[in-house]
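Of the protein chains in this complex, all but one are displayed in their positions.
So that you can tell them apart, the chains are marked A and B in the order they are listed, and the count of residues begins at 1 in each.
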Amino acid sequence: MEKTKDLRFYLAFLVLFAVLLPLGNLTGLVSNNTISLWGRYFCFAIAALGVDLIWGYTGILSMCQAFFFCLGGYSVAMHIVMKGASANGTGIPDFMVWNQVNSLPFFWVPFQSFGLALILGLLIPAAFAFVFGYFIFRSRIKGVYMAIITQALALAMWLLFLRNETMLGGTNGLTDFKSLLGLSLSSPAVKLGLYLISLAGLCGAYFLSKKLVDSKFGKVLQAIRDSESRTSYTAYRVLDYKLAIFIAGALLAAFAGMLYAPQTGIITPGRMDVRASVEMVMWVALGGRGKLKGAVLGALVVNFLYSICTSLFPDSWLFILGFLFVITVLYFDKGFLGMIEKISGGIGKRKSSIKEVAEQQVV
Amino acid sequence: MNCIIKMWLGICLCLIIGKHASAQSDSTSILIGHILYPPGDSARSTALQKLVSRGEPATFPFLAAINDKKIFLLDGQPVTTGLPQQAADGSEVFEVFLLYPKSVPVLNSDGIPKLLPVSSLEQISISRSDRLLMIPILPFLNLANPDPKKRIIAYGQLLNSADSSKISVLSGALNLEKDKEALTAGKEILFQLELEQAKSETVAKAYIDSLDSNWGENVTLILKNYATSGKLEGAKKYAAEKVTDLEGLQGRIQKAQNLFSGISLGSILILIALGLAIVYGLAGIINMAHGEFLMIGAYTTFCVQKLFIDILGIKSDLFFFVSLPVSFLIAGVFGLILEKLVIRHLYSRPLESLLATWGVSLIMVQLARSIFGDLTAVKAPSFLAGGYQVMPHLILPYNRLFIIGLTIIVVSLTYLMLYRSRLGIQIRAVTQNRSMSACLGVETRKVDAITFFLGSGLAGLAGCAMTLIGNVVPDMGQTYIVDSFLVVVTGGVGKIAGAILSGLGIGFLTKVLESFYEAVYGKVLILALIVIFLQFKPRGLFPDKGRIAED
Partner (left out) sequence: MKIIQARYWGMLMLALIAALSGCGGSGSSDKKAGEGETVKIGILHSLSGTMAISEVSLKDVVLMAVDEINAKGGVLGKKIEPVIVDPASDWDLFAEKAKELLLDKKVSAVFGCWTSVSRKSVLPVFEENNGLLFYPVQYEGEECSTSVIYTGATPNQQLIPAAEYMMSAEGGAYKKFYLLGTDYVFPRTANKILKAFLLSKGVPKENIVEEYTPFHHQDYQTIVSKIKQFAAGGKACVLSTINGDSNVPFYKEFANQGLSAATCPIMAFSVAEDELRATDTEFLVGHLAAWNYFQSSESAENKKFVEDFRAFCKKNNLPGGDKRVTDDPICWAYTGVYLWAKAAEKAGSFEVSKVRPALYGLEFDSPDGVVKMDTKNHHLAKPVMIGEIKPDGQFDIIWKSNGLVNPEPWSKLTSPDKDCDHVAHGGTYTVAKK
């Protein structure tokens, strides 16, 4: 039963986003703006998968995912800016010229190569997650403590990126993206291409994550979530598991950030402030945590609502979204996914099996 | 007021000694007439220039009034206002002084100084470019200013620019100087002049000693200058030695200042973290909207101030004392509402409550923004302006001292409440073991509500105190909130002692690191230090004892 339902869900998703929307765009029914909007939402969904792995499955509330997201975004952005600068003939990005910097800082050099930029874009966040995670998990910081420490990390890094001395563009961040691998980023075809790559990335990330949580490894993660001490008593090295999933989450966020930057056309420290990280957790909470589908659904729905509410209700959207958050958290502890299930379950009451009850207690 | 007039006379005398009074009083009054009622476009500037170049002491009160933009016309005569006083109906009135030919208070028919509101006087506006014409004689104008701060500035302006001919003026002014700080500032200039005049090494050394013991604002600068460009070799060396001593002393003072700023920042953090720690200890909930209760407290203070001044018409510092309990209550009530509506449903799910309170904080910030809109600020009570001088160069601002005092009181009251009252026992019982206390007849729900009220109220109190040092803006809660989270985490769950120790520690470390690195790098370092600290004490400074900690 679950399997066929899942299959239908995937099919509907793919028909809608992989066939209908691109076709609509090619025939001119769906505007380029809609395409690039959804392309960006997919990136958020990938990052949300990472949050769900860490929080929903392992129970670690990390509030610095937006920082990892930005590390990925900045590395691709740095590559694009470098290419733009060498096309201009100066070899130094514009903002450095304005800041009276005359030679390229050393850490910008590797980003001239696209391959290295990609590798570094994943390697740096992974290394960061490793070092930070190692110390935090080693001292058995968890729960709310973990949330606060990661929040402080996000804050400190945000302040650091805001400085012009950091040579990453300060408040203005990196902007003026012209082309990537020789393809103009402003052409509709490239935008559609990036949309499809993001969609493929999301599908890939989803199925990898699905494999992961269904494997034995995933079961251990859920055991850690439910009772960390009991898991460690059964001779699992909890630290290793937590560290591995923390790094995996960081990698997913960075990967998402890499796809995000070229589609948005700008990356600024505003994307990595504390609020941005809490928002990512919010998507998962609203979509339904502990369910990968929930994370994807949450990221897509919340961002979609954010986009349309800021246009339709420019004066009151914050109240609308704020209340939605509070009410969903209060009354639908399993998020949108739970809401959908409740509604469809309310019609055919047969589904409230013992299994469901058991699951509820676990989550 | 009498002393000021005496001072005027004193200075006038001094200047008359230095400069022969010219019998041009007739044309002086003509010039003043030109300034008050300029017949042509540039007539005012020309007249001012002439008055300034004459440097007639009798015109100084008049010129000083122009410089302070406090020149008015009363029945066609130039006047200025003195200190503000409160009239019977609560409005602000001023003593009025005639400026020329003599600086005397304007009396009414009974011979008592007239008190008038500013609105009844006709202000003369004199352009900045005209006012700048007075720069050459500015120090002398201000030497007799009733405001000691202005006099200190005036002395400062004489530094390096005065020549020996001014010694008599300066000593004349100093003879009448009552204010301690101004006296120090003035003596410094006098000693500098004397030092430069000194012909023999012993005299020079004596003046260097006087400078040293006088210990004014610019003493290091003066001695440094003398050490490089002085005339007497021996004295130069002596000055250089004094400079090293002074710099060492200043370094120590700087350290004391840092210690104080650290304690002051720490007490702010404690004040904010206290409520957070109690609520967290009780229910395991981190209230992300805690900063917004601080904001509510600050806006309450703002409203109370508005109420007092705009509606009740009471212009006194009383409003601040009223707003302290009021902001506690209002923030507490808001906290109670939040608890009833949201938190109550989430006690078993701490992480969800973190998210829900975050949503609430969004709503509250936007609400404040749409109600109050802009930057607003509370005018700090006048008795908290300025600072307590421990020793020269070490001034502890009263507002910071007040916050430290408030923190001490609040912490002790909270301690008494928690450890010496029935409610405290119940709160501690619920904190330790919720179900057991419920079994023993503690109404846990009620205790939760009261605790939340107290925690939010404490944040409101902190907000009220914060208006003393900063703006009141909708997102003011965010500035300190992550730091106070860290205080709670480092201190340990729900422990007052932990919050105090870690609050002071973090505040102090922040200020110390800030003096070496920039603020941003200081923050990164603090975080690293906390992570390292938690390696050794994963549950904070004062962890819970017993078997309740693990899941």
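Keep this in mind: a contact is a pair of C-beta atoms (placed from the backbone, for glycine too) under 8 Å apart; a residue touches a chain by one contact, two chains touch by 3 or more.
Treat the numbers as computed from the prediction; the structure is a model and nothing was measured.
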Would you mind spotting which of A:90, A:172, A:215 or A:229 touches the chain that isn't drawn?
A:172
Considering the complete complex, identify which of A:159, A:205, A:238 or A:329 is in touch with the unshown chain.
A:159
Of A:114, A:134, A:236 or A:317, which one is in contact with the hidden chain?
A:317
Considering the complete complex, identify which of B:346, B:406 or B:520 is in touch with the unshown chain.
B:520
For subunit A, which positions touch the chain that isn't shown here?
5, 8, 12, 16, 20-21, 28-34, 36-37, 40, 95, 98-100, 159, 162-164, 170-173, 175-177, 186, 264-266, 268, 270-271, 304, 306-308, 310-311, 314-315, 317-318, 344, 347-348, 350
Residue positions on subunit B contacting the omitted chain are 67, 69, 125, 127-129, 132, 135, 138, 149, 152-153, 156-157, 159-161, 218, 221, 261, 366, 369-377, 379, 397, 469-471, 473, 475, 479, 515, 519-520
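Throughout what follows, only the chains that are shown with their structure count from here on.
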Going by the contact rule at the top, pick out the subunit A residues touching subunit B in the complex.
55, 61, 132, 135-136, 138-141, 143-145, 147-149, 151-153, 155-157, 159-160, 162-163, 227-229, 274, 278, 281-282, 285, 318-319, 321-323, 325-326, 329-330, 333
Along subunit B, where are the residues that touch subunit A in the complex?
280, 284, 286, 288, 342, 345-346, 349-352, 354-356, 358-360, 362-363, 366-367, 482, 485-486, 488-489, 520-521, 523-524, 527, 530-532, 534-536, 538, 550-551
